[in-house]
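Shown here: the complex without one of its protein chains, the others still in place.
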Amino acid sequence: MTRRRIWGLLAAPGMAWLGLFFVVAFYAVISVGLGNVNSLYQPVPHWNPLTWNVGYLTEAIQSVIPGGQNWPVVVRTVIYIAAAIIGALLIGYPVAYYASRHAGRWRGLVVVLLILPFWISYIMRMFAWTNLLAPDGYGSKILSALSIDSLFSSLGLLDGTDWLGGQGITVIIALTYGYVPFFILPLFASLDRIDQRVIEAARDLGAPPPSSFWRVILPMSKPGILAGLVLVALPMAGDYYTQTLMSGSPSTSMIGNTINNYIQGGPDKVLGSAITILLSAVLLVFMLYYLRTLRRQQGAEAA
Amino acid sequence: MSASTKPETGGVLKIYNYADYLNPDVLKAFGKQEGVEVKVTTFDSVDEAFAKLSTAGLDFDVIFSTPDQLSKLVGRKLLQPLNAELVPNLQKNIWEEIHSPFYDVESRYTVPYVVYTTGIGWRNDKVDVDPAGLETGWNALWDATSQRGKTQLLDDKREALGMAMLRDGQPDINTGSAALVNSALAGLEELAANVRPKVQISAYETLPAGRITIGQMWSGDLLSGAISYLPKGTPASVLSYWYQAEGGPVFNDIMTVAAASKKPIIAHRFLNYMMEPQVAYDNFVNYVGYQPPQKSLNAAKLFDEGTLPKSLSNAVVTQEAYATGNGFMTLTADGEQAWEKAWSKFRAG
Partner (left out) sequence: MSAAAAEQGATAAAAERPRFSLGNPWSKPRWLTGITWVYILWSLLPVLLAIRVAFNEGRSRTSIDGWSLKWFFGDSNFSVFGDPTLQDALTHSLLLAGLAMLIATPLGIMLAIGLQRWRGRGSGPSNVVALLPLVTPELVFAVGLFLLFTTLLSTIGLGTTAQAIGHVTFSMSFVVVIVRGRLVTIGPDVEEAAADLGAPPLAVIWRILLPLLAPAIAASLLIVFALSIDDFVVSQYLASGAETTTVPMRIYAQARGAPLPSLNALATLMLLFTLLALVLAYGVFRFMTRGEKRGSAIEQIASIDSGGGR
């Protein structure tokens, strides 16, 4: 056995596994989405690309463009994700910045506490909020005592006082809460890599702190921020459980709910698959962008 | 007993049903009696159940469903014909009306489980409504704008759209007409704009807990809530129920034996067991709150004795009401598509 070939052989079982259960699995989505249905409206996948039927894909496209039946869901999904990642940025950046540069002797503890949410199931963290935000829960009571609910109501963000009663704002806050740990940690790592000497140099050259932040630290952490935002936006695009747990009302449905309803809840698997194809096509750009930064980062570490 | 009807021994009897829809004590007793372990897998809607059953090749023994699903289930060869000799309790204990129901003549595939009406349930300590005093009672739900977000719509396309049809005075809740289905959709969209309902079926828990205050629900949900889910200190009298007495949905759920069952005899015995008067009573009064169509069951007596709260006496179904009631029946394939399209449009908000 030549030394070169062994590396390929080592990779073979894992690649075969991913080939079957990742690549072929996605091909199954395409075959069903570009397939047809039988007389009982059951999906008939078309495995041969030459027989692909674009009818359902066309229907899916028509449903997600302005005027289509799923257009409101698409708009809502984009708004929710945008709001949630802005929330993640506003909360996450100061926290990651503090943990990486200013935590001092608390640093170990702060990092441990920032990691902890990772190890708690997402569903359990959402479940905890359903208890807090119930009308008789502590969360609702505190929010009401601080008049936050009336503040949100007057801003038009909350309709009534029931946080779990189909409120978009609750879903957005829950998404932020759920995914912000996944934003903080990579950002922490990338801020941590910024050489302290660069900042000291800026200081020694007479830059006042605000400008050294805006002109040195922020630009240097920009790749980390963008990668982190992409990293949390991607799973939000496929999230249906947050919406169901925190609202359950069609008025807050996201695209993940639509796909889930089609695939698991009812008979329209073909249309569900076609929408999944569209979603994946849109997200692929972001996925590849993230993988590129991940590889660059590893390259930088190796160097 | 002939050799072919000798019960299988040991192993697991797999049941597919809604959640919280069988008394665990009753299941334990059956398991003990037959020497099997009973496991229940749950679904949220009969559509979800059919979607799973028809694609996934799941191996259940007993499947609970609704009559409108029957021809689809039979069409996909998911059920096996019943051996009437193994379910003698059907003739012995069940209302005559369901011995050979219109949806399953001669009971070839099904026996009835429980009967219910669909109506509006509410917390009379939190909402002041009186559907019975309205010309169209369903409007009580459309008008409950003060309860936005604390309302429920059944997660069942037939029930939800059917309710909107009844509200419009359109009595044919089995129509396949796309125009009628779309006007029902418009009704639901108006409902969503008015009261922003949660689409779910858990009113039996959420109404007693106060998470919802008014909603479309099944009659059994009220009794179930009163029996098992009221918080300490909340009397059952806070729960109220209304249903459309003339032309409103009155129906029953069904029990069937799966074609894939590896324990068909035990499965039959389970169906028969659930139709034993004492078992059906225990299941109803001590847990599920949905009433079995048992000849021996005297609902009026249960309310008089205080076993069930008197304020909910309209949540049981009389034999007469069942005989004359409206029900959801199988749609044509195209009708099914029309309903499904409208329903997914509604759920897209």
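For this structure, a couple of remarks:
Chains here go by letter, A and B, matching the order in which they are written, and residues are numbered from 1 within each.
By definition in this document, contacts are C-beta pairs under 8 Å (C-beta built on N, C-alpha and C of every residue); 3 or more make two chains touch, one makes a residue touch a chain.
Please read all numbers here as calculations on a predicted model, not as lab measurements.
From the set B:L73, B:V87, B:L153 or B:A209, the residue in touch with the chain omitted from the display is B:A209, counting the whole complex.
Of A:I65, A:A201 or A:L294, it is A:L294 that touches the chain left out of the display. By the touch definition given at the top, chain B reaches the unshown chain through residues 12, 14, 16, 19, 24-25, 39-42, 55-58, 60, 200, 202, 205-206, 208-209, 211, 229, 231-232. For chain A, the residues in touch with the chain missing from this view are 1, 3-4, 6-15, 17-19, 21-26, 28-29, 31-32, 45, 47, 91, 94-95, 97-104, 107-108, 110-132, 134, 136-139, 177, 179-182, 185-186, 188-189, 192-193, 195-197, 200, 203, 208-209, 230-232, 234-235, 237-241, 244-245, 248, 256, 259-260, 263-264, 269, 272-273, 276, 279-280, 283, 286-288, 290-291, 294-295, 298, 301-302.
Everything that follows uses one rule, which is that only the chains that are shown with their structure count from here on.
Chain A and chain B, compared by their mean Cα positions, are separated by 37 Å. Chain A makes touch with chain B in their complex at residues 39-43, 69-70, 72-73, 76, 134-136, 159-160, 162, 164-167, 247-253, 257-258, 261-262, 264-269.
Residues 44-45, 47-48, 50-52, 54-55, 72, 75-76, 148-150, 157, 192, 196-200, 209-211, 333, 336-337, 340, 343-349 of chain B are the ones touching chain A in the complex.
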